[in-house]
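For subunit A:
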Amino acid sequence: MVELLCTENLCRSFGGVMATNRVCFSVDNQGLTSIIGPNGAGKTTFINIVTGKIGASSGKIFFKGKEITNKPTHELVKMGICRTFQINSIFENLSVFENLRIARQAKDGGSLRIFSSKQSLKTVTEKTWDLVERLGLKDLAARPAKNLAYGDQRVLEVAIAMAGDPEILFLDEPTAGMSPTETRQISKLIKGLANEICVVLVEHDMDLVMSISDRITVLQYGCTIAEGTPEEIRNNEQVREAYLGKEE
Partner candidate 1 sequence: MNNTTTIPGIQKGYYPLKILIIILLLLGLGLFPFISGNRFYISLITEMMIYGLLAMSLDVLLGYTGALSFMHNAYLGISAYVVGLFLIHISPTSLWLACFTGIIFTSLVALPVGWVQVRTGGLAFALLTLAFGMMFHTIVWKWYGVTGGDDGLMGMPNPDISLFGWNLGNTGNPVTIYLFTLIIVTICFFLTRRIINSPFGAVLEAIRENEDRASFVGINVRMYKLLGWMLACILASIAGALFILYKGYIGPSTMSAFAGAGVLMMVLLGGLGSLWGAFVGAAMFIYIQDYISTMSEHWEIYLGLVVIFLVLFLPTGFVGLGEHLKRFRKG
Partner candidate 2 sequence: MGGSLGIIVDITLNSLVLSGVFLIVAIGLNIIYGLSRIMNMGHGALYAVGAYTGYTLVATGLNYFAALIIAPIIVGAVGLLIERTIIAPMRKRSMVYTLILTYGLMFFLDGMIKYVWGNKPCFIDLPAFLQGTISILGTQYPVFRLATLFIIAAIMGGLMLFLNKTRIGIILRASSTIPEMVSCLGINMNYVHMGAFVLGSVMAGVAGIIAGPLTTIDPLMGGEMLISSFVVIVIGGLGSLRGAVIAALLIGFVQTFAEFFITDLAMVIVYILMAIILAFMPRGILGEGKFE
Partner candidate 3 sequence: MKRIFFVLIIFLSISLIFSCGKKTDDQSETISKLKQEIVELKATITKLEAELVLARTPKEPLKIGVLVPLTGIVAQGGLEMKYGIEMAAEEKGTVLGRPIELLVEDTQVKPPVAVTKAEKLVYKDDCKALIGVFSSGVGLALAKNIDKLNVPFVSTHVMTTKFYGLHPLVFRSGQLANDQTAVGNVKGIMARPDLMKRSYYVIVHDYSWGHDAGERFIALAKENGIKIVNEDYDKAPIATKDWSSYISKIKASGADAVYMAFITNVIPVFAKQASDFGLQGKVKLVSAAAPGPLELEAGGEACYGIFGASDWSWDVDNANSNDWEMRFWKKFNTIPSDAAVHSYVGAMNLFNAIEKAGSTDAKAIADALRGISFDGPYGNVRISAKDNCMRNSAVLTETMAAPENPFGAKVYMKVLKTFTADELGPPE
């Protein structure tokens, strides 16, 4: 069966520096794929290209067989390709509920209704309440997002991406700056998600990656140097070199 999303020789250079160097990457409809690599390996750049934040210099991206290279971000999101950001990017002055509701509304449509009130979009409100309950944010619902604790804001970040019913979800270091308890909580959430939709995780926390990933891709200097199950990657010679440097 055709892969959900795959890239062919995707490249992106910033004035001579090949941040993404002929990367071929593919994922199926479901399951958790992680992308790891030392700092500056081009992980975030790769995600930025696929989710349309920056354009690709060359190469192609296919989603369910159709080419989607360099499409505008809002079209990609409508197709089901959502993402979170490394640095929190949420609607600070809007309430938690509104943060999610607006994502839901953008997905379900109805944004052009000028004269009806927000409540009139019944399905949007109901689905948002379901999501809020699922994530346990019920008691924070009315509070403006900027007043949330950092951990909750990270959860909200993931929630906003989920609100759009994505088919493929890119998570850019969701556990950055989180306490161990919060990390466990969010990894449980990510694992649960991976059972329903395809999740691509960019992460530094090795134990987390090794414990919950189905497949792992390792990037270095913009190229894919290894791919496979967590077991294969742990024993892979090149990966150890990339991280620990060559033994003299």
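How were these picked? Simply put, all candidates are chains of the complex that A comes from, given by their letters.
Operating definition for what follows: contacts are C-beta pairs under 8 Å (C-beta built on N, C-alpha and C of every residue); 3 or more make two chains touch, one makes a residue touch a chain; residues count from 1.
Just so it is clear, the model here is predicted, and its values are computed rather than measured.
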item	value
Touching candidate for subunit A, same complex, options 1, 2 or 3	1
In the complex, subunit A residues that touch candidate 1	51, 53, 72-74, 77-78, 82-83, 85, 89-95, 97-98, 101-103, 105-107, 110-119, 121-122, 125-126, 129, 141-142, 160-161, 163-164
